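Beneath this line is the structure, given in structure tokens, with notes to follow.
What you see is the complex with one protein chain gone and the rest in place.
On to chain A.
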Amino acid sequence: MKTIVHISSVSKNFGKVEALKNISFEVKEGELFGLIGPDGAGKTTLFRIINTLLLPDEGTATVLDHDVEKDYKTIRPLLGYMPGHFSLYQDLTVEENLQFFASVFGTTLEENYELVAPIYSQLEPFKNRLAGALSGGMKQKLALSCALIHKPELLLLDEPTTGVDAVSRKEFWDMLQSLKKEGITIVVSTPYMDEANLCDRVALIQEGEIMQIDEPQRIVNSFEKPLLGVKSPQTYKLLRALQQYKWTDSIHPFGEYMHYTDKRGKPNLVSLKTYLFDQGISDVQIKPVQPNIEDAFMALMHNGLEE
């Protein structure tokens, strides 16, 4: 399989801030590659190095076998890029935005209509509405259409689902899946860990370093500690009590359950129950649960910070 993006020992500093520290990874053809990490992790900087807008201080980066520094002119037309906080032209209509980006990339809406049709068809009823008057989810769909309109070989999406409601987020990811089927390579970043499951492979990035790169399922499998789900109607009190418990290794609220790991590895159910009872928490339910990708990430990030 062809390598589309090749990043090798890339570092980037802004003054004293080390935005990227010695990062290496590859994205294969047709892959949906996720960059997962909190705000300020360096995701945007990484995108700007891949799209040739920034040069790495150290290391090399190639896109479709072209060097980002020397061959930036060759690379740029092959990319579809959607910057974070991209806000389109608010004072142009939906159709005008799309036509503008088509013309700027030397094509027309009609020519590549097929490609954007699945996405754009949802927007077509509003094509005469100003982009500024669209909802967050529709804006992102339009932005995606704009990034796609010139049939790029590599799609770079910087936090496309930030600030978008849950339903629109799901729809957006469905669209990415169908674009993947068309053979377009996609690199997407997100601060939402639950979206990691939807990628072929993800890189967990934190403070400019990649903690792990793997398929989502294998990252989940790497979570080896037994995990308990603890539940009580007194949610807040329960959380406080567990945070103060001497054997608590990690505690994260997930819906109605608290996900708990124990410092001793295997938790002692009896002593935990007694402790909670002594704290005056009633109706405690405890059951073993399967870790999900968020548990895995939390653990990885936690370890990363301690190192």
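Going forward, a residue touches a chain if its C-beta (ideal position, glycine included) is under 8 Å from a C-beta of that chain, and two chains touch if they have at least 3 such contacts; residues count from 1.
Following the convention adopted for this analysis, contacts and distances are computed from a predicted model.
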{"item": "Chain not present in the shown complex, as UniProt names it (candidates \"Cytochrome c-type biogenesis protein CcmE\", \"Oxidoreductase\", \"Carbon-monoxide dehydrogenase small subunit\" or \"ABC-2 type transport system permease protein\")", "value": "\"ABC-2 type transport system permease protein\""}
{"item": "Residue among A:Gly30, A:Gly84, A:Gly136 or A:Pro253 that touches the chain left out of view", "value": "A:Gly84"}
{"item": "Identified contact with the non-displayed chain, of A:Arg48, A:Arg169, A:Arg201 or A:His259", "value": "A:Arg48"}
{"item": "Which residue of A:Thr60, A:Gln99, A:Ser250 or A:Gln279 touches the chain not shown here", "value": "A:Gln99"}
{"item": "Where the unshown chain meets chain A, residue by residue", "value": "48, 51-55, 72, 76-77, 79, 81, 83-92, 96, 99-106, 146-147"}
